[in-house]
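A protein chain is absent from this complex, but the other protein chains hold their places.
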Amino acid sequence: MTTVTSNSINKEQLNFSISRYSLLNNKGELSEELPESIADMKQALHAYKTMVLGRAFDKKAIALQRTGKLGTYPSILGQEAISTAIGVALDEKDIFAPYYRDLTAQYLRGVSLKEMLLYWGGSEQGSNYQNCKKDFPVCIPIATQLSHAAGAAISLKVQGIHQAALVTCGDGATSKGDFLETLNLAGAWQLPLVMVVNNNQWAISTPRSVQCAAQTIAQKAIGAGIEGVVVDGNDYFAVLFAIKEALVKAYSGKGATLIEAVTYRLGDHTTADDADRYRDPKELKQAWKNEPIKRLQNYLLKHNLWNEDKERKLIELVASEINESVQAYLDEPKQGPESMFEFLYESIPENLYDQYAEAKYQRFQTEIDKM
Amino acid sequence: MTTVTSNSINKEQLNFSISRYSLLNNKGELSEELPESIADMKQALHAYKTMVLGRAFDKKAIALQRTGKLGTYPSILGQEAISTAIGVALDEKDIFAPYYRDLTAQYLRGVSLKEMLLYWGGSEQGSNYQNCKKDFPVCIPIATQLSHAAGAAISLKVQGIHQAALVTCGDGATSKGDFLETLNLAGAWQLPLVMVVNNNQWAISTPRSVQCAAQTIAQKAIGAGIEGVVVDGNDYFAVLFAIKEALVKAYSGKGATLIEAVTYRLGDHTTADDADRYRDPKELKQAWKNEPIKRLQNYLLKHNLWNEDKERKLIELVASEINESVQAYLDEPKQGPESMFEFLYESIPENLYDQYAEAKYQRFQTEIDKM
Amino acid sequence: MSESHVKTLELTLIESINLALNRAMILHPEMVVLGEDVGVNGGVFRATEGLRDKFGLKRVMDTPLAEALIAGITVGMAAQGLRPVAEIQFMGFIFAAMEQLATHAARLRNRTRGRLSCPMVIRAPYGGGIHAPEHHSESTEALFAHIPGLRVVIPSSPVRAYGLLLSAIESNDPVIFLEPKRIYRLTKSNVIDNGKSLPLDSCFILREGKDMTLVSWGAMITETMQAAKILASKDIDCEVIDLATISPFDRETIVHSVKKTGRCCIIHEASRNCGVGAEIAACVSEFAFPYLKAPTSRICGYDTIMPYFQNEQDYLPSVEKIVDTVVASYASKKEAAYANI
Partner (left out) sequence: MSESHVKTLELTLIESINLALNRAMILHPEMVVLGEDVGVNGGVFRATEGLRDKFGLKRVMDTPLAEALIAGITVGMAAQGLRPVAEIQFMGFIFAAMEQLATHAARLRNRTRGRLSCPMVIRAPYGGGIHAPEHHSESTEALFAHIPGLRVVIPSSPVRAYGLLLSAIESNDPVIFLEPKRIYRLTKSNVIDNGKSLPLDSCFILREGKDMTLVSWGAMITETMQAAKILASKDIDCEVIDLATISPFDRETIVHSVKKTGRCCIIHEASRNCGVGAEIAACVSEFAFPYLKAPTSRICGYDTIMPYFQNEQDYLPSVEKIVDTVVASYASKKEAAYANI
């Protein structure tokens, strides 16, 4: 704390800081050696494969939407590194509260592609995850998932479980009260919570600059008395390192971390959006140069961990997994109308019986008609 | 921005700061000469008198509540400097959005003591200010007034009026989404807005430390990209200086400021509260040493601007003004039941006519009964 | 406006909303438009398309992503000389704005005994049927209708959308203006851009009839009118009323109609329990009881959560359901009651 003179009176300065880093550049070169905690190359390869799968699935999902076989779908194009690093970093027993661009993290957690298709295909069955039963489903009302994750972190703390909750959101979400209320609580209660912001520069048509005048989003952590970190969100290693550090901190009871991962949304906001209406094509072209998959691929190629042959095989495998999942999704029968009542309350309240019966009858009618 | 090594990789540090200052100590001594902008001694005397009036009114209001003549009332004890400095600093054409401990600011803006008594005495008439028609009324839902003030600031900006909006809230309020959403907008839109936090260390029974882990509340400004300032809230001059600087900045289109004024709530939260249940009496005793009125009095005495005689006269004058206002308040007839309908919509909707008639009849009945 | 400048256009409902916004921006220099993506993008449904280019940054504002804030600054602007028209992107996201709407927008006039007021409009697309993700298909008009001090308005045609939006903007009361997105682009009709508003205290009789009063609003007017046509072919002559101003509502016209027909059926998309239909049914019972030949029935969304889109048609009341219910109700005899009187 230094004392400087401003205007006409003496003012003491209180200083605060956040840190920023990256490890991998666009050519696949590291700025320094990988720290041990993230140097596992098998893991890096797995991450790479997942990112490729994610991008291929994304393309397929958009195609399905265009042909009326899927509902509105939010592309993850260009943002694969963040979510993949999350999936790699998280322990099975951690609790994950995703937002709607967490395809690869969810996939690594065990959510099947079929489940994701069901979800975006308009069926609640898509959130009945068979393999990560405690994770939260995708959250649509922006930023509201943050306090759920805080609640999960409290639950871990109260129960004396040394795990963490991790939650994601977009840059737009950081303007909403829930984000800041949660951040504040995370500090006040020193919660085992990791908050990762996918700063893809846009909230639908609203650019990052309209959301906030601060230089970084990570500096919002300062107001909550917690650590804030900015990482290059297209740098898989940097994101992974940041998350792993934050998780270790959380496990050991040292509190929460806000991680801003800076990336770029290379697609439209969703299939319902047309980014050409508001985005400068030059900006997009520029952003493609920094995209994360090519960058990690360059690294793997350079270290002889990857080659064209493997790439070809991967693409085939990925295509067949995706196609199988799509088929399974398309084959899944639509739920009956009575399903509206079956998960509403723990058991169906008496005064809903007549409506429930009506819905059942509706199903019966439809089936009769099909005969 | 310096580069330091933390853990195992290179991290760049991004640095931010806020400023903190005070001018007047408990003995009434200045740490440096008063800057010209606040050196008007007539103004300082007026402020002192207002603070004395505020404290006397406060005492009276509590007494009225105890005898059933007023509703729940929130004491301003110990926090008089902040609100008084606001009242002194604001230009008539600025827009003020107060919270419920802004008695003296409101008084200086032209709200009569009778109006305030009517308000806390359970009548909407108390917010029908006759002398500052554009100011917002007292706001009960915590922190919601902040966005009203932002709206007012937008209105000024859109209309090209070079004034400012000023809004206050407590330390507890800074945990609520509205506070942070507004702060963020104030930065993004560079609004002519001044946000003053009365940090009186408590939100009912909840201490400042439970609200937030940050060292100061002012540092929340960093996350919004605006200027944050901490001042000694019991130091009339420091508060006044901070607000004046912020207002000048706002007038000249340079944006918003967050001012944290650190003080102490010497009373109960309201007359419905009993602080003995949760507050250490030692803390209270300690806090009394820093209270703002004595401090300013010491200064004025030291500079021969004040003396015992004047004090005696002031107390008399204040008492009579208060007594007159109390009498006027007690004499004010209760509004009729039909008044519920008369300000609900611009005109009474047709399907409320029957209810309106019923309410009118209710009044008629009551008057008949009184005969 | 000189009559020679008045244009007649064939428009969809969303286009007529856009037209009304344009017209109102010209008529009211103090009007501003704000919300998420309302600027360059023209709103996700294009309701505000072109406004930014025409009226500039200062009158058409893209806000940060924060509904409570949008409502709060709208209140602040309205109280201080502007006439803000805010968009909430989807009604499913209006909940965060509830505190500002219920505790301030609805109350500022009453709280200050008329000193300050809130001439503001909150527009939001509402309702199901467009195959959207969760939370994009809600109909929660009843929540706002229960808050005294707010007005709730829902248009059901391009012409009424134009006239009602103008009156909502001109009103010095806060208005929640809900737009039935399912019929945003369903049909076109001739809208005269004459700047004339429609009254905020009248419902619209869309079809006269003598046997049964059907009360509906928003997108369900489509199914209700279709049902009325089918019912006519079954010799049940329905009077169809578009409630339009949901709260305060035009009780008199409805009661008058039911006194004539002796029967009433209310159709809405929202869940039945404590929906607006309950209020109308209760009023009918209170004010037209001696004229009732059959119990008032409600055809509503189920008392469940609006399902994801694979099942949304199972939730929404169908033409068939309306027809069946009306036929059953029409057939029901009152005689059973006599025994008990």
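Labels for the chains are A, B and C, by order of writing; each one numbers its residues from 1.
Basically, a contact is a pair of C-beta atoms (placed from the backbone, for glycine too) under 8 Å apart; a residue touches a chain by one contact, two chains touch by 3 or more.
Note that the structure is a prediction, hence the values are computed from the model and not measured.
Though it is not drawn, the left-out chain touches A, B, C in the full complex. Only one of A:I86, A:L146 or A:I293 touches the chain withheld from this view, namely A:L146. Considering B:G54, B:P98, B:G151 or B:G172, the position touching the chain not shown turns out to be B:G172 (whole complex). Screening C:M31, C:L200, C:V276 or C:V326 against the full complex identifies C:V276 as the residue touching the chain left out.
Shown as candidates are C:E99, C:D211, C:D250 or C:E269; the residue that touches the absent chain is C:E99. Taking the complete complex into account, residues 95, 97, 124-125, 127-129, 133-134, 136-137, 140-141, 144, 146-159, 165, 177-178, 181-182, 184-185, 188, 343-346, 349-352 of chain A touch the chain not shown. Seen across the whole complex, the unshown chain contacts chain C at 68, 92-93, 95-96, 98-99, 102-103, 106-107, 110-111, 134-135, 140, 142-143, 145-146, 148-149, 247-248, 262, 270-271, 273-279, 281-282, 284-287, 289-298, 302-305, 334, 336-337, 340-341. Residues 71-72, 120-124, 140-143, 172-173, 175-177, 203-206, 210-212, 272-273, 277-278, 334-335, 337, 339-341, 344, 352, 355, 358-359, 362 are the ones on chain B that touch the missing chain.
The working rule: only the chains that are shown with their structure count from here on.
In terms of C-beta pairs in contact, the better-connected of the chain pairs A-C and B-C is B-C. Taking each chain's centre as the mean of its C-alpha atoms, chain B lies 40 Å from chain C.
Centre-to-centre spacing of chain A and chain C amounts to 36 Å, using the average Cα coordinate of each chain.
For chain C, the set of residues that touch two or more other chains comprises 64, 66, 68-69, 96. Each of residues 177-178, 181, 184-185, 188 in chain B touches at least two other chains.
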